[in-house]
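Below is one structure, written out as structure tokens; comments come after it.
Here the complex is missing a single protein chain, while all its other protein chains stay put.
For chain A:
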Amino acid sequence: MLIAPHFTTRRKVLGGLATLPAWRHAWAANGNLELSVAGFHGPFQKAFQAIVINSFERAMPGVRVTYRPTINSAQLLAALRLEREAPQIDVAIADVSVAILAKQEGLTSILREEEIPSLRDIPGWGRFDAMNGVAFSRDNLSLIYDSRVLTRPPESWHDLGRPDLTDQIALPVEDTRGVVLLPILTRMAGEDYRQNIEPGLALMRQFAPYVATWNAQPDIYTLTLAQTIALGVGWNGRGQMLARDNPDTLRAVVPSEGSVAQINTLNLTAPPQRTRLAQAFIEHALSPEVQTAFAKVAFYGPVNRQVVLSAETSEAIFGRPETARREMHLDWGFVSQHYNSWIRRIQREVISG
């Protein structure tokens, strides 16, 4: 069950908008404004609606936020491209790689601290030149496993190459999961992914004989619940949410070597007449209260430095403290340049090699 936070008051949101007199004037005169937010469907949408949108609407009577779910980032990018001349989406939630591409194509607007003060609390890995947007949450790559088969939790990424789990391992690495796993494996081999990814590819090749599927369909979580596979890689947020609902079957764990997070970003795509309202929404989404609640409910890591998580939530998201310290922040500007070539190499040298 998702619990909406009750801490975000109208006063706090309006306080954050003190620098937006023009927008406040328009809002007061109009009283009814609509904002369109587009992003991931499924559990993310459910959590985002309950935690972020509902509290924003409560704090801002007269403002209605519509969430437009997209099947994947490609669909979101297609919508942004098609609506370039007359944007219908005001805030786009996208993978970091799509946020970078969207900036290159001039589909997003820059965010400034004068309009969104919370940007000051976002670390460099969540705000960088390659994109106009800002990180909203981060989701670690983790090991998803069937606790009926693996009575002892897997501890290492090396468990993906366990002979006793032959044909019970899912390694869906033809997308961002592969692009994120490659630097982890490269670091495990003592190399830097910016210099040389060969060790990571070599390690992935060692896992290949034991892999049942490289393209877990419908998804790794369903396959695990259905006992089709016993171990695989997946996103921690959804894994932890499902583990909460299915404690005797599915578990998600961040291995001891640490992990890498995929960043979900907020991007300003609103036309001028709704820009101020969209900025207010982003400010609200980045506030420590909303970030804390979202982390607690959806197990997505917060991005605001002011957020302090409980030990239990922190362990679910980042692993044990010593594991959390090994979390690796990717240089997404660099990774996005190599995204397609890395996937091509995984396809050719690991899967069909």
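Just so it is clear, a residue touches a chain if its C-beta (ideal position, glycine included) is under 8 Å from a C-beta of that chain, and two chains touch if they have at least 3 such contacts; residues count from 1.
Keep in mind that, in the parts below, contacts and distances are computed from a predicted model.
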Choices "Membrane protein", "Polyamine ABC transporter permease", "NADH:ubiquinone oxidoreductase" or "Lipid II isoglutaminyl synthase (glutamine-hydrolyzing) subunit MurT" - which one is the UniProt name of the chain not shown: "Polyamine ABC transporter permease"
Identified contact with the non-displayed chain, of A:Met188, A:Leu225 or A:Ile343: A:Ile343
Contact partner of the left-out chain, one of A:Gln206, A:Thr228 or A:Asn246: A:Thr228
Contact residue for the chain not shown (choose from A:Gln49, A:Gln88, A:Ser147 or A:Thr213): A:Thr213
Footprint left on chain A by the chain that the document does not show: 72-75, 77, 98, 101, 167-168, 172, 174-175, 212-215, 217, 227-228, 339-340, 343-344, 347-348, 351-352
